[in-house]
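The block that comes next holds chain A.
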Amino acid sequence: MEQINGLTRGSPKRRDFLVAAAAGTAAALVLPRFASAAAAAPNASTYPAKAFIQKTEAATLQAMFGTSTVTASPDVKMDAPDIAENGAVVPISFDANAKNVTGAAILAIDNPFVMACAYKIPAGTNPAISSRVKLAKTTQVISVVEVGGKLMSTSKQVKVTLGGCG
Partner candidate 1 sequence: MRLAFIALALTVSAPLAQAASQPDPAADMKAFQGYFLKQFPKLPLAAYVNGPYNFSKSESDQWKQIMEFPPYQFAVDDGKKLFETKFPDGKTYASCFPNGGIGIAQNYPMFDAKTGKVVTLGIAINRCRVANGQKKLKLTVGPLADISAYMTSTSDGKPINVVIPHNPKALAAYEAGKEYFYTRRGQLNFSCASCHVQAAGMHLRGDVLSPALGLTAAFPLYRSSWGDMGTLVRRFIGCNQKVKSEPSKPDSTAYRDLAYFMTYMDNGLPESGPGARP
Partner candidate 2 sequence: MKRLGAAVLLSVMICPVVALAGSATKASADHAIASAQTKMKIAASNQDQWIATVDAFKAAKAAEQKGDFAIAEAEAKHAATLADLSIAQAKAQKKLWQNEIVH
């Protein structure tokens, strides 16, 4: 049995966060017919829907980036757990050591649809994003970044054991 030494309560950021959270609570639900009023609402037509219904890595990348040629690269770093504590919430983050990254995607090969999420990264934004995804079962997770129309990636096996007790 693994026993960690001196895990202190809560995460160090939690307290700061609780104070900060109050600032950002005023969000409005805007129904479609009022959408014109919300100038900032994103344009749904830009959604690459085709990329989200593919069942293979190659087809997903082709639909998303227009190419399925991808090179494994040590310049793409990914942080994903070895064993997911719950498949419904798996923290995944990537960090690319590259300039002029324009896009990125996270793929889970054994999910019903391979694509989990994708990003368009404008100049000035760092190619490092953390998010939480669902994994249906133990799977290879791939982080892909797009640089000058070419794709680089890194991958990791994440074990998913669904359990109820704890």
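Criterion applied: all candidates are chains of the complex that A comes from, given by their letters.
For this structure, a couple of remarks:
Here is the rule we go by: a contact is a pair of C-beta atoms (placed from the backbone, for glycine too) under 8 Å apart; a residue touches a chain by one contact, two chains touch by 3 or more; residues count from 1.
This one's a predicted model, so the numbers in the text were calculated from it and none came from an experiment.
Here chain A appears alone, and the candidate among 1 or 2 that touches it in the complex is 1.
Within the complex formed with candidate 1, the residues of chain A that make contact are 1-11, 13-15, 17-18, 21, 25, 81-86, 88-91, 93, 130, 132, 161-166.
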